[in-house]
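See structure below.
With one protein chain withheld, the remaining protein chains of the complex are depicted in position.
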Amino acid sequence: MEEFKVKDLKLASDGLKEIEWAENHMPVLVKIREEFLEKKPLKGIRISASLHITKETGVLVKTLKAGGADIVLVPSNPLSTQDSVAAALVREGIRVYGWRGMSREEYYWAIAQAINHKPHITLDDGADIASSIHKLYYNVSSEDVYLVQKNLHVKINEVVDTLIGGTEETTTGVIRLKALERKKQLRYPIIAVNNSLTKYLFDNRYGTGQSTLDAIIRATNILIAGKTVVVAGYGWCGRGIAWRARGLGANVIVTEVNPIRALEALYDGFRVMKTADAAPLGDVFITATGNKDVIRKEHFLKMKNGALLANAGHFNVEISLPDLEHLSIRKRRIKPFIDEYTLRNGKKIYLLAEGRLVNLVAGEGHPSEVMDMSFSNQALAVKYLVENKGKLERKVYQLPYEIDEYIAKLKLASLGVEIDELTEEQRRYLSQWAEGT
Amino acid sequence: MEEFKVKDLKLASDGLKEIEWAENHMPVLVKIREEFLEKKPLKGIRISASLHITKETGVLVKTLKAGGADIVLVPSNPLSTQDSVAAALVREGIRVYGWRGMSREEYYWAIAQAINHKPHITLDDGADIASSIHKLYYNVSSEDVYLVQKNLHVKINEVVDTLIGGTEETTTGVIRLKALERKKQLRYPIIAVNNSLTKYLFDNRYGTGQSTLDAIIRATNILIAGKTVVVAGYGWCGRGIAWRARGLGANVIVTEVNPIRALEALYDGFRVMKTADAAPLGDVFITATGNKDVIRKEHFLKMKNGALLANAGHFNVEISLPDLEHLSIRKRRIKPFIDEYTLRNGKKIYLLAEGRLVNLVAGEGHPSEVMDMSFSNQALAVKYLVENKGKLERKVYQLPYEIDEYIAKLKLASLGVEIDELTEEQRRYLSQWAEGT
Amino acid sequence: MEEFKVKDLKLASDGLKEIEWAENHMPVLVKIREEFLEKKPLKGIRISASLHITKETGVLVKTLKAGGADIVLVPSNPLSTQDSVAAALVREGIRVYGWRGMSREEYYWAIAQAINHKPHITLDDGADIASSIHKLYYNVSSEDVYLVQKNLHVKINEVVDTLIGGTEETTTGVIRLKALERKKQLRYPIIAVNNSLTKYLFDNRYGTGQSTLDAIIRATNILIAGKTVVVAGYGWCGRGIAWRARGLGANVIVTEVNPIRALEALYDGFRVMKTADAAPLGDVFITATGNKDVIRKEHFLKMKNGALLANAGHFNVEISLPDLEHLSIRKRRIKPFIDEYTLRNGKKIYLLAEGRLVNLVAGEGHPSEVMDMSFSNQALAVKYLVENKGKLERKVYQLPYEIDEYIAKLKLASLGVEIDELTEEQRRYLSQWAEGT
Partner (left out) sequence: MEEFKVKDLKLASDGLKEIEWAENHMPVLVKIREEFLEKKPLKGIRISASLHITKETGVLVKTLKAGGADIVLVPSNPLSTQDSVAAALVREGIRVYGWRGMSREEYYWAIAQAINHKPHITLDDGADIASSIHKLYYNVSSEDVYLVQKNLHVKINEVVDTLIGGTEETTTGVIRLKALERKKQLRYPIIAVNNSLTKYLFDNRYGTGQSTLDAIIRATNILIAGKTVVVAGYGWCGRGIAWRARGLGANVIVTEVNPIRALEALYDGFRVMKTADAAPLGDVFITATGNKDVIRKEHFLKMKNGALLANAGHFNVEISLPDLEHLSIRKRRIKPFIDEYTLRNGKKIYLLAEGRLVNLVAGEGHPSEVMDMSFSNQALAVKYLVENKGKLERKVYQLPYEIDEYIAKLKLASLGVEIDELTEEQRRYLSQWAEGT
């Protein structure tokens, strides 16, 4: 078995500069690294991580390594790897198996390497390692599990027995792991890093918001001002996208299945309607729902000539590619991340990034500043799992509020922002019930 | 004992028109009223309500009455009663004890009337009835409890025994009742209406946001554009205020004690700093924290000449009036809701609405559209308490999510907004864990 | 002939406080007053002013009086007078003829008094004095000129001969006077104060923007968030309104006749369409066009039940009252500034402020901060006319840019804002053509 597999080790020096640039914008994680370096809280811990291999992930795995961990890193999406960073991390002593543009076979081969590592801790962005382990354990038959299985060198029971815990970065992944927990099939405790306030309030909202619009502009160079942008989903990602689209001058329509969120979107000044009603109005459609087939046949058929489609949700199932293929008589690549579909009705629809996470495929993913907090949660979650080994149940946990607040405080300090503290008297006032009018 | 006490019954016809106008903008509550009228779910139930006596409250108590309840209504703030509405409600058969500009003595006399009613259910906006009952029960000695006690015609133990439950409308009230619950002193179950999503996401944010700025403009007619507005607190009320101030052209500074909220404010584009640092920069200061002494001596001393102070929190303790009085050599009323304080340092500071809830004192309170949802929660909370009589513990509850969602659906329908529904396939997808990449 | 005519002189002390409050927010005009007081540039000059009699106008006429002028002040709208201010100004020695709620006869009687004063300078807000003088001079027959004529004690030729010049405050007035100029019928030079940058960029945009929304909220207490607001006209006033409505959470539709402005609105993120298409979508309609019949029969018929109509343009002709009356089977007053029209089709439409300038009728007009600049232009325009007596042609002029810039500099200084100055080298660079790449 190879010690690593990346595109080209010669890219390492570029990758190191990229990681250095990210470190400049990730002061909290750098501070945690200093502590890890000193105290080695992860000594002897094997970690397998499936994450987008970006410069920010580079800062995270360097931090985990500083803590003493032995790490295998594989991608969480076949198209999102920055090859220079992958090369640089190999130079830093991380066992990386990943490159941009992996085939389906290669992708699951890499997941298999992550499992072969017999990790104590898994880190996931979309739950691919954790899902694979559970599918193998429960003998779920599917193509992807078959692709993993045939590259496996370890017994899955031993893998499961070795595991202390895992972390999950995304809403989508948490939904899957919660489903496992509900069915009482979860085999090891998971920290839903996504559910930390310092993660989802920032990464999902400001990170996805900016990077999604950024990626669309990079791919198309269209003017957002004056466009009608339809955002599917008004969760934290969706509202980030909606606000940024508005901030760039778009007229935004929101679609939702949740009536309370729909009302919020309405009172935030957006139009809210069914996707079927929005279909003929939109110039750009962006999905961020965590669900599948959000835009499908009936919607494609109503769209304007020239409509653009992009997905900001984790999996490439939100825009129904099968429906789109089925409706089309012609498909061609216009520019690196734009595919033109010519429908039977003569209209042309443009799909970005093959319906995959547009911000990672056509852009650089989230800015370092938000990943600083998300990955600080990851690093501290790993430490928390190690410290609480044996004490946690097979459930999906949230990190304690104190850790969340600790990260926020470090972030504010790094920005030079000072805030008020409660006086003794104020603390007392908040704790009593009899003082008043 | 009088059957009611209001300013002037001749104002009733104006009040009825006001209530009619509110009903036009409260379709959800009107719909609930129709159901109540038919099914009489509150038959035989005595309700004592301490609420701001506004046209919207008029629509609520008419709804409760339609459900069969026997109601006493008293204010929740001595300055917030609309006398025409109070008169109209007497005409509608509600026993109202309240008028604009009550003295402290009169205010607690009215609270006593609410308790004398031996309610099955209490409705509170700031927990004044519930607090008084608990203070009486636990023999807490304070001036306000003394003022209630001397007008009491019933035994407090009997009152407590009669109670089925209560509701609370505000963040401030919920904080107080939670404190009681933590000390295991809560005597009857409470529905924290404030904690319903269809309440705090809308009322606290859009309602307080607009009505606070509106009230400040009504009182002062200042131009918000170009002003530096300091908002203390970035909770749901605070962020509503901050966004509306920005929407009117202000440059907004946020102060906070919670580091996560502080970071949110920062990433929302606001400046964040200590109150002491904001003091010399602000043209207008607005508090919305639920805490006391948020703006105090050390801050007043640093302010610019001409600074305006307004409070949007429940109690008039957020801006320290004792400190302000103490620092001043002169005080005069400039316009109906503006008091000019001349400090020893020669600077003039202007306090709006005596530091009380500015939107209710200098404005008309929240627009009907948001009260529609808040008060639908109130009405359905009362029904829920009656239906679950004996089943609830002495705790602070949130209304079930289904009721929350039901209100949102009615609201969307009333606005003619249609949203997507999950397909069978989508529902399945969300519930499973093994489908993916 | 009476020396003055106002509602009630006893209101003067309230009016003085109002004027004092305005002065606190009009530092530029106060500074100009100090200079006027010292140099008396208007000594011996008779001024007749037709302006909204508000606290800000109070500061202006006090300033002109400080400069030595002898002033008659009449309203520029029968519903906009603040009676306390009118009383206070009489106490200050101004000859005021005006009160809130004048009849048509009374209004033109007051205009006649302004002409009887044989002014050297006229000040107009909507050109009523100037129009009347021209109609009298050219024997135009109309009802309003008849109403003026019968109260006239002077010969119109003598009036015209005495005139040095006039000023005009509004877009609407400037359009009328430009029409006179084009026909070569203008009898005396006019300074279009409206065309000063420090006037229309601020007063029309930020002033009208805020005060229009403020007045609508005062009259109705509706929640703006979530409403569809249709703004007719995307001139400086219209865009101020559109941005403020958006800032309060509305979804805004703009209607325009000018294609370039329509495109600007579109790229600013608003929907743009024909009024006929917007009619069934709007919850609130606001006109700011300077034209007539902007909303008319064909539009009323398509509106939703409950639609609100308000006008922010100078004259009450933008919303066609004749059409509305004609289509209705019932009309009643709901609240002080709201008339409910029940159309034959059963729908109810609500007209605010009788279709007159909503911000002056249902609100307090523009905030002092913007009137500070507008009225500084007025004061300096009067001084400029006197200084250039005999040198100006019978044309519509703009104030020299230097005066405009002078006002802006004083304003910035009053706000404590410092800005960069060009270095010698930068000044040189800007003036040459040969330096570059």
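Note that the chains take the letters A, B and C in the order they are written out, and that residue 1 is the start of every chain.
Quick note on the criterion: a residue touches a chain if its C-beta (ideal position, glycine included) is under 8 Å from a C-beta of that chain, and two chains touch if they have at least 3 such contacts.
Since this is a predicted model, take the numbers as computed values, not measurements.
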Just name the one of B:177, B:193 or B:266 that touches the chain not displayed here. B:266
Would you write out the residues of chain B that touch the absent chain, in ascending order? 223, 225-226, 246, 249-251, 266-271
Which chain C residues would touch the chain omitted from the figure, given the whole complex? 107, 126-128, 131, 134-135, 140, 142, 144, 175-177, 179-180, 183, 197-198, 201-202, 205-206, 255-257, 259-260, 262-264, 266-267, 272-275, 277, 290-294, 315-317, 404-405, 408-409, 411-412, 415, 417-423, 425-426, 429-434, 436-437
Per the touch rule stated above, chain A touches the missing chain via residues 17-18, 20-21, 24-25, 206-207, 209-210, 214, 217-218, 220-226, 244, 246-249, 306, 334-335, 338, 364, 366-370, 415
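Following the convention adopted for this analysis, only the chains that are shown with their structure count from here on.
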Based on mean C-alpha positions, which chain is nearest the centroid of every protein C-alpha shown? B
So, in whole Å, the Cα centroid of chain A is separated from that of chain C by 55
Send over the residues of chain C in touch with two or more other chains. 223, 225-226, 246, 249
